[in-house]
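Heads up, this is only part of the complex; the chains shown haven't been moved.
Letters A and B mark the chains in the order given here, with residues in each chain numbered from 1 onward.
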Amino acid sequence: MNKSTEIQAQKETLRIETFSDGVFCIAVTLLSLEVGVKLNDEISNKALQQALLDEWPIYLAYVISFVNVLLAWIGHHGLFKMLNKTDNSIMIINGILLMLVALVPFPTKTLGKFLSTDAFNTAVIFYTGYFVLISIAFRLLWFAAARKKYLLVQDITPQQIRLTTRNENIGLICNTVILGVAFINPWAALVLSFVMWVYWIVFA
Amino acid sequence: MNKSTEIQAQKETLRIETFSDGVFCIAVTLLSLEVGVKLNDEISNKALQQALLDEWPIYLAYVISFVNVLLAWIGHHGLFKMLNKTDNSIMIINGILLMLVALVPFPTKTLGKFLSTDAFNTAVIFYTGYFVLISIAFRLLWFAAARKKYLLVQDITPQQIRLTTRNENIGLICNTVILGVAFINPWAALVLSFVMWVYWIVFA
């Protein structure tokens, strides 16, 4: 009986993760809907070439968000791999995290539309601030999981827990610093994001 | 033979649930497509900040619908976990339920667009009425399942059946009351929705 309850709990955890995966996967693919060109006046090869080149802020926003959501997905999976059971707090925080991830197309299109305009500063602050929110949700998710030992898989080591705590903290701090920089110099903030990616890809 | 037919029936039930999960997952992520800002006249940091703030009815509608669909998904899963087999009535009612869930972006954008306009009353009545329809579909689904003992999993207890019946009834009554309140005071209806969520999250 105890054994079958255990398996049931693992199945439920897997199920929540599968649903979450679906949200990450759809959100990341929906980003593409915002990308497209229009020609208003003259339709010619020259005009289309120019229009395709003029879309660079949209492409840049697409690439940045795609990588961010992909890294968030990898982080989410790494976190759920350590979970054996879920409780109410985890369900609620995970729901809030999904709500934020599903809405990533919104800051992305805002960034893409206003990156080359006078509203540039606000767009970058909004975008980087949005990812601070996502980092906070991740940090809370891990807090809710790590605080109760019986929610984690049995063969987890204290080192693994410490490492994850450290990673989540670094993620939150980095994103907050990037937001801070965005207030002073928006381009420096975007460059810092790239640097942070390299860090994650090499170390995690 | 009997055993393999049993397993076949369980597989079919799982398959229908997986498809339903897909509809819930896509519907919830598509909600984000409606969220976005436009600047018509002047493009400046001030104007973008103002435009982002002015979108609050859209954000509110997004959050309400996201939570509602997520809770509906949890309820749907809880119901299917008790099913061992499906029959024609369950298939049809589940199909109608999915048709309603997939269309949630429609009442959501209606609510978001008109929440801060003179058409506010109609928008809230339409929105809350829509979720009464979803509650009815859930109630019928459970009715179709609970009425035939052989459709349910074997180790289910009469208490579990009674509890689910009670929950489905409460859900339907709450949503109907909220619709009624929406006719008198739309804001009170939206506040009541929040209260109902807390109830579900704490008790179910």
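The rule is short, and it goes like this: a contact is a pair of C-beta atoms (placed from the backbone, for glycine too) under 8 Å apart; a residue touches a chain by one contact, two chains touch by 3 or more.
The model shown is predicted, which means the values in this text are computed figures rather than measured ones.
Enquirer: For validation: placed chains = 2, all identical. Expected total copies in the complex?
Expert: For the whole complex in this structure, the answer is 4 copies.
Quick note on the criterion: only the chains that are shown with their structure count from here on.
Enquirer: Superimpose the Cα trace of chain A on the Cα trace of chain B, which carries the same sequence, then give the rotation angle to the nearest 5°.
Expert: 90
Enquirer: Per the centroid of Cα atoms for each chain, what is the distance between chain A and chain B, given in Å?
Expert: Distance between chain centres: 25 Å.
Enquirer: Applying the document's contact rule, which stretches of chain A touch chain B when the two form their complex?
Expert: Listed in rising order, the residues are 15, 18-19, 22-23, 26-27, 30, 33, 88, 91-92, 95, 98-99, 102-106, 109-110, 114, 117-123, 126.
Enquirer: Which bits of chain B are touching chain A when the two form their complex?
Expert: Residues 21-22, 24-26, 28-33, 35-37, 39, 43-45, 47-49, 52, 62-63, 66-67, 70, 73-74, 77, 201-202 of chain B touch chain A in their complex.
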